[in-house]
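The complex is shown incomplete by one protein chain, all other protein chains being positioned as in the whole.
Each chain gets a letter, A and B, in the order it is written, and its residues are counted from 1.
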Amino acid sequence: MSTGALILVLSSLLIIGGGLVLFLWAFFNGQFDNIQRGSMLPFDEEEPAGKRTDQIFKEEEKEEKEDEIEEDNERDSTER
Amino acid sequence: MMRNTILLFGIIATFAIAMFGLTILPKMFIDEAVKEPTYFTPFEVTEGHRIFVREGCIYCHSKQVRPEGYGADFERGWGRASVATDYRNLLPHNLGTMRTGPDLASIGARQPGRDWHYINLYQPRAINEHSIMPPFPWLFELVSEDARPGRDGLRLPEQYRIPGKKILPADEARYLVAYLISLDQQTAGVD
Partner (left out) sequence: MNSGSSKPSQFSVSELDQKARYVVLFLVLSGVFWLLFGTLLALVASLKMHLPDWLGTAGWLTFGRVRPLHLNTMVYGWASLTGAGVALWLLSRLLKVPIMLRGYIIVAGMVWNIALLIGSIQILAGHSRGIEWLEFPVSTMVLIVLCVIIMSASVLMMLVMRKVKQLYVSVWYLIAAFLWFPLLGLVSSLPIFDTPTVQAGMNWWYAHNALGLWFTPVGLAAAYYFIPKVLGRPIYSYGLSLLGFWGLALFYNWNGFHHLIGGPVPTWFVTISISASVMMVIPVVVVAVNHHMTVVGSFRAVINSPTLRFVVFAAMSYTFVSLQGAMQALRSANEVIHFTHFVVAHAHIGMYAFVTMMLFGACYYIIPRITMREWHSKGLIKWHFWLTAIGIFIYTVALQGIGVFQGFAMINPDVPFTDTVTMTIPYLVARSVSGLLMTAGHLIFAWLVFRMTWRPDEQPATPLVWNKIREEFAS
């Protein structure tokens, strides 16, 4: 069993080491340079951030404006 | 290109370590611990195991007894805790994960009678009216009452009998029951 425990510890170290190597790669590669930019990747000029998609159950245009304002206020308050 | 290579390497390495840890390491340890004995397993038992797998018994019956003090397996008379050698090297493994029905690791010790098993396989409700086990009539032969003199049909309760007919276990039922009766974990383990 002690051999087992030893190999267990070694494997765990290897795993953590592998993760660390990858993390360092991503770090020096610049994947973390601009976190905000990473979060913008799903968006582009055609469908920019701030533009909702897929709102097909929305009935009226008027209602839309109302809740966008409402939500913007809510968002401001949560960010503060 | 370089970073893609490292990314791929990292993902595969993580995975390989887990694979090593969870499958190959235990293999090494268990192989070493068990020192694989040579089993003599009669033909009926290996065939029975095959039918046990084919009919999917394992989806309702586990075949692993937990140690005394962990769960009530011991108190229910299901035998001592299972060890690797109890499985006689019969593949696929039949450890199971479900106890819709009782554990079968020691069923041969609890129900050593073949007739009990035949009736239970043909119509479980003939043994226990609350059972929800499926019947397995295709493991049996339905013959007319006067056919095969000398062989008695299953002694079923009145409502499950078929007038003028008798029900005899076919080879598959006999193999399956031979397998079930061979399952006994009341005695001490090999290791």
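Observations
Rule of thumb we're sticking to: a residue touches a chain if its C-beta (ideal position, glycine included) is under 8 Å from a C-beta of that chain, and two chains touch if they have at least 3 such contacts.
Note that the structure is predicted; figures quoted are calculated from it, not measured.
Within the full complex, the chain left out of the display contacts the shown chains A, B.
Among B:42, B:137 or B:157, only B:137 touches the chain that is left out of the view. Residues of subunit B in touch with the missing chain: 1, 4, 7-8, 11-12, 14-15, 18-19, 21-23, 25-27, 29-31, 34, 36, 53-60, 62, 64, 66-67, 70-72, 75-76, 81-84, 86-87, 89-102, 124-125, 128, 130-138.
Residues of subunit A in touch with the missing chain: 1, 4-5, 8, 15-16, 19, 22-23, 26, 30-32, 35-44, 46-58, 67, 71, 74-75, 78.
One rule holds in what follows: only the chains that are shown with their structure count from here on.
Rounded to whole angstrom, the centroid-to-centroid distance between subunit A and subunit B, based on C-alpha atoms, equals 47 Å.
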